[in-house]
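Just below is one structure, and these are the notes that go with it.
The complex appears here without one of its protein chains, the remainder shown in place.
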Amino acid sequence: MTDFQLGLLGFPALLILIFVRVPVAAALFTVGLIGTYLVEGNMRLMDSQLKTFTYGQFTSYSLSIIPLFLLMSEFATRGGMSRSLFNAANAWLGHRKGGLAMAAVGASAGFGAVCGSSLATASSMGKVALPELKRAGYSGALSTGALAAGGTLGILIPPSVVLVVYSILAEQNIEKLFIAAFIPGLIAMIGYMITIAIYARVAPDSATRGPRQSYPDRLRALRPVWPVLLIFALVIGGIYTGAFSPTAAAAVGVMGTALVAFANRSLDWPALRDSLLATGRTSGMIFFIVVGASVFNSFLSSAQVPQTMADLFATTDLDPWLILAGMLLLYLVLGTVMDSLAMIFLTVPIFIPIVTQLDFGLTPEEIGIWFGILILMAAEVGLITPPVGLNLFVINAMSKDVPIGQTYKGILPFVASDIFRIVILAAFPAISLWLVRLLG
Amino acid sequence: QDVTLKVHHFMAETSGLHADMLVPFKESIEAASEGRIAIELYASMSLGGRPGDLYDQAADGAVDVILTLPGYTAGRFNRTEVFELPFLMDDTVAGSMAFWDLVEAELQEEEYDETQILSAWVHSRGHLHSEEPIYTLEDLAGKEMRGPTRVVTDLLGELGATPVGMPLPLIPENLSKGVISGAALPWEITPSIRLAELVTNHTVIEEGPALYTATFILAMNRDVYDDMPDDLREILDAQTGKLMSEFAGSVMRNRDQVGRDAAAGNTFIELDEDELVRWVDAAGPVYDRWIDRAEDEGFDGSAAIDQAQDLIEANR
């Protein structure tokens, strides 16, 4: 068996381990270490991976942004921002049919502007919006579906932990990725709102209509939202204008959300302790995958897989668009059962050398950014596609009287809207690149 | 083939050292050994780890050969640092050969006893590249400037800047966002990060001793080197050592012109004589600190500086 074949065997081996419920990080480590041993014929490269990779990734300044964004999300969750965002969105949208669900989606988008994580957005918006939706007579399917989908706006709208991970794996500029994600994120929000409007028309029993509020009331409802806007402007504006590095911007975000939570008297010692613990839990989990993935990728490199694959694709006559479609389809299929971060770790190191040399009439850097947005979207769908979708589970667990089957049913229109959006963004790279070109 | 050598390093495949040095090295070794030695090049840290881990990867035998800056592991190669002191190196090729001579005569056994050094060189004259023009020390005050190694960041601090340590690939985005105001770099590497499009001013010291330089080594795992069949080791020895160090120095120097040409539309600032004296004076504490540190490490820093200067002179 050649090294290359051995490297390719790493993928089925990994999937088998993952499907017998071995933690993703442990599976990456196991296949990576054993594979490295088999390719090298000795333990020395393997020992070196174990010796330095953990310390190296844990002390990486550019990766420091991940725990900081997660801590920022924790403080945002505790800071009462989800409530004021929901009230403001409801003041403007509540009088429409399905308006309360639209408000939940709009508030999720607003929350996503100060929160880098999908699960945190879903759960903190769910806490606020689910009881209100139930009281207003919305069906379990629509309310859980809208909130699970709305949660994905946490990573679609910058800042986004998934984009940070992609930028590091693909060696792309994080600022440009954040800028590029902005319009597609807004399109996602609008798409979800349209989906709700159509849903409410097709199934009129599943949604209701609230009272129309006067414009002075609507403006008044916007007032408590200013800290969210200010923090978003500081973080994204600060990164973009170069006032500070992305990691420093994340620290500014932590400070901002902490001050808001503190001002709302919701950041006492137990809350701080819980925030640190939750951040440690999530970032420890992510970073263990990061290290496992770097071991796995080191194995693939030593088996010359990325190089050989890129050469292979460079010599085929396949239409670049066909290759891209195949990759995105793979994400959608894998996403039904796999974790999105794990998918990104597995595929990006292989895909990036391949796609950046394909001819889409774009520079390699533009391809890298556009492809990052597409991957973000495709991986995000995995969070809401049945049977395994983390957002579905989180939201369903919060609404005890809704069976999971109802949630599965309620999410399908939103999945359709996602797929429609991915096709549009894939067909028109300019949508993702317009703002980057304008500001760059 | 009888021996396969995996060569691991942090530079891009388009960099001068990969394209103009390692690739010809691979070809000539493979030809001279009639294919009995195979060389596999792994660029851009593709086997994993950070640039600072490379030396240990060779020492531990994780890979067979590495190319790195000893300065990426501050504190480990203190005697090597003598060549990085400001206003010391004045000729890239002579400096490279001088560094090799020191490695061969002393450092191989003292600092690099965990590996076999195949060649050792310095990069071409280091300059300051910035968006705002730097004519005087005052222009540098408080500016965030990136430096590659400890001696250089120390120097930038003494010149009045706020030194920032940062790997090469991160320079472009941090420059374009204004996170750093400028960077210390030789011309040779600037095209690979398109520096000329990011800054408009280049404060260059092209005559006499250079503002600074940084050292490079190509290091091999000792056991792998010792275990090679004698005839193959002879082939490797014949193509490396001083010959390769000189070649590496000339590759670095020759690629300078490419960088200069790319920046042709920008402003080139040469310090006037009085100002240059102020810079040299300002660099004084870097020497003092280095000599103090040498004493802590148990060697005579002043003598090491004299020795380095003599070696450069002898190789001119």
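General remarks:
Order of writing sets the chain letters: A and B. Residues in each chain are counted from 1.
In the analysis below, contacts are C-beta pairs under 8 Å (C-beta built on N, C-alpha and C of every residue); 3 or more make two chains touch, one makes a residue touch a chain.
Everything that follows uses one rule, which is that contacts and distances are computed from a predicted model.
Its UniProt record calls the unshown chain "TRAP transporter small permease protein", which is the correct pick from "Co-chaperone protein HscB homolog", "TRAP transporter small permease protein", "Substrate-binding domain-containing protein" or "NADH-quinone oxidoreductase". Touch with the chain omitted from the figure is made, among A:F29, A:Y138 or A:F182, by A:F29. Which of B:S28, B:Q108, B:T136 or B:T162 touches the hidden chain is settled by the complete complex: it is B:T162. For the chain missing from the display, the contacting residue among A:Y55, A:W226, A:W321 or A:F420 is A:Y55, taking the whole complex into account.
Contact between chain B and the absent chain runs through residues 60, 73-76, 141-142, 144, 149-150, 153, 157, 162-165.
Taking the complete complex into account, residues 18-26, 29-30, 33, 47, 50-52, 54-55, 58-61, 64, 67-68, 71, 243-244, 247-248, 251-252, 254-255, 258, 273, 276-277, 279-285, 287-289, 337-339, 341-342, 387-388 of chain A touch the chain not shown.
Keep this in mind: only the chains that are shown with their structure count from here on.
One simple way to say how far apart two chains are is to compare their mean CA positions; for chain A and chain B this gives 40 Å. Contact residues of chain B toward chain A in the complex are 6, 42, 46-50, 53, 56-57, 60-63, 169-170, 173-174, 176-179.
Chain contact summary for the complex, chain A toward chain B: residues 42, 44-45, 47-49, 51-53, 56, 60, 62, 171, 173-175, 239-245, 294-295, 297-298, 301-302, 306.
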